[in-house]
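In this view, the complex is presented without one of its protein chains, the others remaining in place.
Every chain is named by a letter (A, B and C) in the order it is written, and numbering of its residues begins at 1.
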């Protein structure tokens, strides 16, 4: 239909098929092309029964007025070039993480989109899971109290890659979640990172990031390509409640604990107990909230559609992608300097 | 019987009752006294039906020739003084961790014991669990291959303490286990630590330690007093196999995975695949070995008895306690300096 | 003290030591004797440090006026004889399950106790766990709504016994829990049981009991000595909420689900949807209530003490033991008749 937003998915590799499937299923969107340098690969993704067009000619696709937006799932090193070309052709852009391989390039893409008045959105898929959306509401509504610590573990037997280390491969997930959770006024201050390359393959395969937040809390991220078991668990500790998010436990992804420790005002205590009883414990119930069963990628694609039609930034807009890049750059510099704390670059002017 | 080793347990607080129970149950040992400044507390520990003597007079107990050895479970700040007094009285010494509140004091105790030819042993209980003993054999026999990484998480709602932070309270467990596992020739080189005190109680309550080992691997320890859930999991990654030790899963505490990633020799690959296929995966079975059901503290107490009767160092002797102190001191210094890597002090001359 | 209730534990085998430990720890109770035909075994249980007396002369112990009550942990076949002797001597009686090896003998013991005005109590330990006590309150307060089904699984590698099958060995736990949970007015009507003896050892080792309740619900019990894994899970389904009790999950033994299915009144529905939409689903949160950390056996012993001092029946009194016997007898008869439904004997006149 003429009112549908025409979309081209660019890149038929690992992630492209997911974008193809969800673009097709999103009301108000029409998938026009699947673009890949290897047309045969694109055809295989679509299967023998599809009416979607295949192309290896990006320029021609960007010149087609039926295409209003592109979803970029090409190799990370090409994101900036493809995104800038699409923006120059007046197309809205959805791009896989990371936005760019460095902060400066990312900022250029953000500026280009803002100057052109086009939507630039990062596919930070996890931010659209029912679990993270619930968690975000808990943190930002104040129900958790003050954020005390965050601990994120994302480990698995992973694909050791030639051009990217485990931090740039996996940590964007954790960092974009962190970015979306942080209450107003709390920002990352510095990053200390240690990593190792026990396979001697030229890339850090195991890494630990400690991110100091402006309220004094520490957010820690453990990413690891060598773990024989898969763990995807994030603990968000608050002064009132604490949440454990176990993404691999479909029966209870979120567990909200009404538990914690509180410091007591010493002036209210007798001298004899003042030393021992500086804290009190609160051991309450655990609640696993019922979460809707929704595919995050579907929600993400709907947000892309809504941002375009409503002319507003997406939840995970270009600037959120840029904040993640700032953390990644700081982590890399700390890794190269044996864990020294590296300040996080300021936000875009 | 005259051939039994007479023991006095010193300290009737949190841990003392466990030593009392196990000293009574260890063949060849005879519990003579439970010593505490508060005799009533000691009596309550023993209950109304015990024939064991209670005393608040440490000097008198140390002067009793029926006492051949002491087990010290007094507050951490008194370990050095009590241990030195016991050694001066010619008694063998078992002491709770930490050996001392600093390396220099610990070294003094070790020297005193070695000069006197007496057993000095740390109650590093976890080292005597069937799980750690099995794990130790796997690592040191080479069955795991080269040690690639170690990741230890020990978090729980813990007792915030007035005189010790979470690193000195909990990490000795992980560090003593690490010490017992390391294959010959691999030693800790430096420690980077970040921590925070979100309760503003004057003590670090959440901390992350990254310990660089001499073979390039990283051992990471996460200790946390604020977690609403209890986690005690250690992953030991090797080039051939990887072990996950979950101490809270009695049905399968150890899981040995025949999984991993191997780098391929590029010269054996064709040019076209050289870039993508630098690694290969090995996805084999997981084996949860049957472990004997033995109480670690019983095994530890038997080792104390054996070390005394055989005139040999215990598995967790004073020097192991000293190595743990060196790691703790480095961690504390790093904590005070925003995570800068601090070299680990050399071993005792 | 003169006001303490003097207790003799009879039987120093598998369970006796637990009774010894808890009798010693219960305020207002004084353990006078541990009785066993084998005095050496009793001495070993008490250890080398105990002041409790050992005896192999039951008659003499029952004649001692310092003994006001006995706790019987002898082999099942001797329960009736020992209990009757104790009652005849004017002692209150706590007895391990089962009360007797048949209903008629059990009734005789109950009558003897009631005639003598003495406390007769069954050590149905599970009924005193914080989990079952919480569960009981949920069911009996109506918070779960109408009881819809109960499913109890108790399987493990068990001790195949010469004189008792798996039903009489394990099911008393489930049946006594069921007995304590049932709301007023709901009673067991019949039992169908199937079992097998795949080891050809002469005893049923695997059994399934389906107990029809008077409100139409079914309570099912699966007991099994041959399972390589240990499972102790009970689901109690109600019309408003459903509880899963996993006794092996200390982090969340009880999980209360606000979930269920409700039938709709067809008259309120249009003809077109009447067929498909006869039910509606309610998917709410799960709550794992914080439970106190209390040893069940300690609570049970305190109840024994309270029943004696307050002159009232215990929660798990003789009649509850008799109701369990009625279910066991019906199950055995059904087992012998290929699962035919056997009515449950009426209660004591």
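Throughout what follows, a contact is a pair of C-beta atoms (placed from the backbone, for glycine too) under 8 Å apart; a residue touches a chain by one contact, two chains touch by 3 or more.
Just so you know, these numbers come straight off a predicted model, no measurement behind them.
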### Touching residue (missing chain; options C:98, C:172, C:195 or C:289)
C:195
#### Entry: Hidden-chain contact residue, picked from the options C:68, C:124 or C:222
C:222
## Note on the structure
Out of B:85, B:252, B:306 or B:345, the sole contact with the unshown chain comes from B:252
### Task
Among B:286, B:306 or B:345, single out the residue that touches the unshown chain.
B:286
### Message
Using the document's definition of touch, tell me which of C:66, C:116, C:187 or C:235 contacts the absent chain.
### Response
C:235
### Message
Tell me which stretches of subunit C touch the chain missing from the display.
### Response
146, 148-149, 151, 155, 157, 160, 162, 190, 192, 194-201, 205-206, 208, 210, 212, 216-218, 220, 222, 224-229, 235, 237, 239, 242, 244, 255, 257, 259-263, 275-276, 278-279, 281, 283, 286, 338-341
### Positions on subunit B where the hidden chain makes contact
252, 255, 258-259, 283-290
### Query
At which residues does subunit A meet the chain that is not included here?
24-25, 30-31, 47-52, 229-230, 248, 251
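Basically, only the chains that are shown with their structure count from here on.
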### Query
If you list every residue number at the subunit A and subunit B contact, are more than half found on both copies (same) or fewer than half (different)?
same
### Message
Counting only Cα atoms for the centres, state how far subunit A is from subunit B in Å.
### Response
38
### subunit A residues counted as touching two or more neighbouring chains
255, 259, 283, 286
